[in-house]
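Only a single protein chain was left out; the remaining protein chains are all shown in position.
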Amino acid sequence: MGLDFVTVLFDSPFAVMNTIGLIAFALVGSAKAIREEFDLFGITVVGLAMAFAGGATRDLLVNRVPLVLQSPVEVSLGLLGVGLAVALSVVLRSPENHPITLVADAIGLAAFTTAGAIVATEATVSVFGVVVIGTINAVGGGAFADILLDRSPFILFDDFYASCAVLGGSAYWIMGSVGATGSTAAGVCAAVTVVARLVAVTYSWNLPTVQTLGVLSERMDDQ
Amino acid sequence: MGLDFVTVLFDSPFAVMNTIGLIAFALVGSAKAIREEFDLFGITVVGLAMAFAGGATRDLLVNRVPLVLQSPVEVSLGLLGVGLAVALSVVLRSPENHPITLVADAIGLAAFTTAGAIVATEATVSVFGVVVIGTINAVGGGAFADILLDRSPFILFDDFYASCAVLGGSAYWIMGSVGATGSTAAGVCAAVTVVARLVAVTYSWNLPTVQTLGVLSERMDDQ
Partner (left out) sequence: MGLDFVTVLFDSPFAVMNTIGLIAFALVGSAKAIREEFDLFGITVVGLAMAFAGGATRDLLVNRVPLVLQSPVEVSLGLLGVGLAVALSVVLRSPENHPITLVADAIGLAAFTTAGAIVATEATVSVFGVVVIGTINAVGGGAFADILLDRSPFILFDDFYASCAVLGGSAYWIMGSVGATGSTAAGVCAAVTVVARLVAVTYSWNLPTVQTLGVLSERMDDQ
């Protein structure tokens, strides 16, 4: 029975990505709520909200009842992530900014981008739809957690967060259109997203702002 | 005709709970907006948003067009609640914190938890789905109203708010699984939720935070 259960969690590219994403994002969401000194109920809610909001939005967009309301397995995975965050917070001073959490966040981002792209492809939306649904699946949870925490959703300020999901979703679509199998496309999508995110965190990448462009053009005017 | 109209409002456990919840929550939402010195349009919007956001989210989750957009009766009930709040604000200095509003909020919470649990049970989701949809129906409106009012949704800080809905939704499911009729399950769900909430408000109940647990474990370390 234990083996059967493990089989359910990993019997398709979607299931693998979904399982990894749920645990990772529940951990990250709970770590954020712990930092804000939320109570245990709040920590659980923010953790589960971060794990499930992206996927539930994805399911609503393709017009089906959210998976999390149908499958008890999903909830158990989310609670596992919440438990990991609480355990980490006993060991570490600031779990939100610890490398473990940053890596978990990058892994969750990659896993959910891929899960979203797979669902979108099955629902036959446009190319833009595949990238958007992958990105919403990936960043929707974090954005919703930030709103619950009364922060401005960070994805807009730390621009190589959502951009990584956009890159990964585009990679998924390109792999599919050149004839790769679903598993290969899923692997490439996840790899592109997680590598892009880890590199962005390591080197603190940013995109230029309009103000930066303005400064550049003023400098050019001066010459 | 008057009698027929009353019949429609109370002809099933769902209709009873929905009617009570709509009036109560529209009153509470409007009272919040009055405190924030919103204009009449804002007061009406926040009141109706608090009354309808939870149920509309519930309907979207089970994949149907929100009831409020189909039935003119629902809107009239919401406007009745808004009118009651405006009338109260003429009589009372601070309608938001008055016992009448706190009791209306507890009653609305109980009524909507029950309405959500009934709809979820009919939509055949998992046990977790029943509790989640009941809770979202109950707290979704208040959370949305808080976002409109630019507050952090209070449910996370005042933890025995959403917890009451979780308790009520669980009671509904337990009653159903031991063979109780729909009406009995609905009554028990509503009673559990409203009593839990009123007791929580009276004694200012809170759940422990991780920081509290940390303090406790430090004390244990000292010994």
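Miscellaneous remarks
First chain written, first letter: the chains are A and B, and each begins at residue 1.
To be clear about the criterion, a residue touches a chain if its C-beta (ideal position, glycine included) is under 8 Å from a C-beta of that chain, and two chains touch if they have at least 3 such contacts.
Everything quoted here is computed from the prediction, not taken from an experiment.
Among B:S71, B:N97, B:T124 or B:S177, only B:S71 touches the chain that is left out of the view. Within the full complex, the residue among B:N63, B:N97 or B:S177 touching the omitted chain is B:N63.
Residue-wise, the contact with the chain that is not shown comes from B:L149, picked out of B:I136, B:L149 or B:V194. Checked against the full complex, the candidates A:L9, A:L60, A:L80 or A:L198 give a single residue touching the omitted chain, namely A:L60. Residues of chain A in contact with the chain left out of this view: 60-63, 120, 123, 125-129, 132-133, 147, 151-153, 155-157, 159, 162-163, 206-211, 214, 217.
In the full complex, the hidden chain is touched by chain B at residues 33-34, 37-43, 45-46, 56, 60, 63-66, 68-72, 75, 86, 89-90, 147-150.
Please note the rule applied: only the chains that are shown with their structure count from here on.
With centres defined as mean CA coordinates, chain B is found 30 Å away from chain A.
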